[in-house]
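What you see is the complex with one protein chain gone and the rest in place.
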Amino acid sequence: MDVFTDPENLDAFVSGFVWILKLTGASAVCALVIGVLLAAMRVSPVPVLRVFGAAWVNIFRNTPLTLVVFFCYFGLYATLGLSLSQELDVNIYWLGVIGLSTYTAAFVCEAVRSGINTVPTGQAEAARAIGLSFAQTLRIVVLPQAARSVIAPFGSILIALCKNATIVGTIGLVEASSVMKDLLNSYGNAVILIFLVFAGTFAALLIPTGYFFGWLANRLAVKR
Amino acid sequence: MSTSNVLYDHPGPRAKVRNAVLSVVFGVALLGLLYWIYTRFDQANQWEPRLWEPFTRSATWTQFILPGLWATLKAAGVGMLLSLAFGIVFAFGRLSDRWWISVPAGMVVEFFRAVPLLLMIFFIFYGVPFLIKGPVTAFWAVVIGLTLYNGSVLAEAFRAGIRAVPGGQSEAAYAIGMRKNQVMRMILLPQAARAMLPIIVSQLVVLLKDTALGYIVAYPELLQRGVNDLAANYGNIIACAIVAAVIYIVINSLLTWFAGWLDRRTGVRAFRVPKQTAPAGADSTPEGGATVSEPQG
């Protein structure tokens, strides 16, 4: 039971979860921005934008994240030469953020789109009637109302994103799951303890997050 | 609200011109980007015939890609069946009137939704043998991991669906003398299953993609066989990954298309599922056909 008293292991454990949180934070922001833009494209009057939005969603939603992250490393970095930092792990981190956010954006886009569907038709019609443009209708009238109904799905997406961050380990970032694998290899007699500590940490981070979003969704729900 | 054209007026002459200009500008920029990517890949010799020639050999397909694909589908298929069963059982469990059933069921579902699948599979393969004093094959490690996670998500979806069935349905059922068990089984579940069909199927797409994580225990699925092992033979890992991605996209698109077809087939729903109120929300409202599942893996 000395796995987690060794300061070296404790450091690895902490840094593993710090990477997970950093990946989640940066990717959540990027995915939100890209996802909302994609949703706007999908409902826009310009056909090419609609096609682009739909293609993005279909490609990224149907590809395993492992492959998306792989292409970020081997496509963007190794082939196209996109280097984001001199530091090896910082570079991997940003490539991971790109992969996670392009992938998650597809899900954000679909959540926003079904959120738009919950806004009564009359709202948009009234906005058009007073002469608002498409962008104004979306920005001032529809999206603010849609926002309330997408909180619950956003909670689910955020939780999934945090768990998905472990997949960046496949391109060499030593995040929580890689640390767990290492520890399991070195401490074969404490397998159960190691798993419970790592899984428990994820549960302790994510279950409250889920309840928070549920509470928020209830509080801000539009009564119709 | 249908998104077709409620958000903007029917385009007049000026709007048409503007849309056309935007289309062309964006289209050209996009094609330019794609062309740039193409040339950079070309400079890196990624289009060399040597790297792509293996895909014209039958052995590549019969020995690597198809067996890998089959292993992927097998794990996904068994995982889907078990997830549905798990989901139904635990949805009922959470809705039980007896706290000693509903509370543990809730804890199980919440826990497995919060643990990354990568950790689960790894633990089942390496940790569980210590507990059961016997081996766990890679296949079952993957399938059980998929079942626990996706089953938990489906349990939440079923629960939300069951709670959304109009109250009159169960009241009427109780009124004609049905027991709770019968009401659940014969009245609520069939209606909930139909209403939640889009979510269920999109979760199954997620499940299919998640089999890719089987590489962690060397389960010989599509990525392991079609990318890692194949590339060890020909040194063409990027080409292999592109082919694998296309296969995943085609299969998942078919599954999604099938879901849409099924949804239309089953006709007008008797009721609409309102916005989620469950903690951590079971994903989304199926209104308008748009669905959001948890984007794991």
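Lettered A and B in written order, each chain numbered from 1.
FYI, a contact is a pair of C-beta atoms (placed from the backbone, for glycine too) under 8 Å apart; a residue touches a chain by one contact, two chains touch by 3 or more.
Please note the rule applied: contacts and distances are computed from a predicted model.
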Omitted chain, identified by the protein name its UniProt record gives, among "Glutamate-binding protein", "Sulphur transport domain-containing protein", "Cytochrome-c oxidase" or "Tetratricopeptide repeat protein": "Glutamate-binding protein"
Omitted chain - touching chains that are shown: A, B
Hidden partner chain, touching residue among B:G32, B:P166 or B:P190: B:P190
Residue touching the undisplayed chain, where the options are A:V3, A:L37, A:A54 or A:A78: A:A78
Residue of A:I20, A:I171 or A:A203 touching the missing chain in the full complex: A:I171
Hidden-chain contact residue, picked from the options B:I200, B:L222 or B:V243: B:I200
Touch residues of subunit A, complete complex, unshown partner: 74, 77-79, 88, 92, 169-172, 174, 178, 181-182, 185, 188
Hidden partner chain, residues of subunit B it touches: 44, 50, 59, 62-64, 73-74, 76-78, 80-81, 84, 125-126, 129, 134-140, 189-191, 193-194, 197, 200-201, 204, 215-218, 220, 228-229, 231-238, 258, 262, 265-267
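One rule holds in what follows: only the chains that are shown with their structure count from here on.
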Contact set on subunit B toward subunit A in their complex: 1-3, 5-9, 11, 15, 19, 22-23, 26-27, 30, 37, 40-41, 44, 46, 110-111, 113-120, 122-123, 126-127, 130-131, 205, 209-210, 212-213, 215, 223, 237-238, 241, 244-245, 248-249, 252-253, 256, 275-285, 287-288, 290-297
Subunit B-touching residues of subunit A, taken from the complex the two chains share: 42-49, 52, 58-59, 61-67, 70-71, 74-75, 78-81, 103-104, 106-107, 110-111, 113-114, 116-121, 123-125, 128, 133-134, 137-138, 142, 149, 151-153, 155-157, 159-161, 163-164, 166-167, 169, 177, 180-181, 184, 191-192, 195, 198-199, 202-203, 205-207, 209-211, 213-215, 217-218, 221
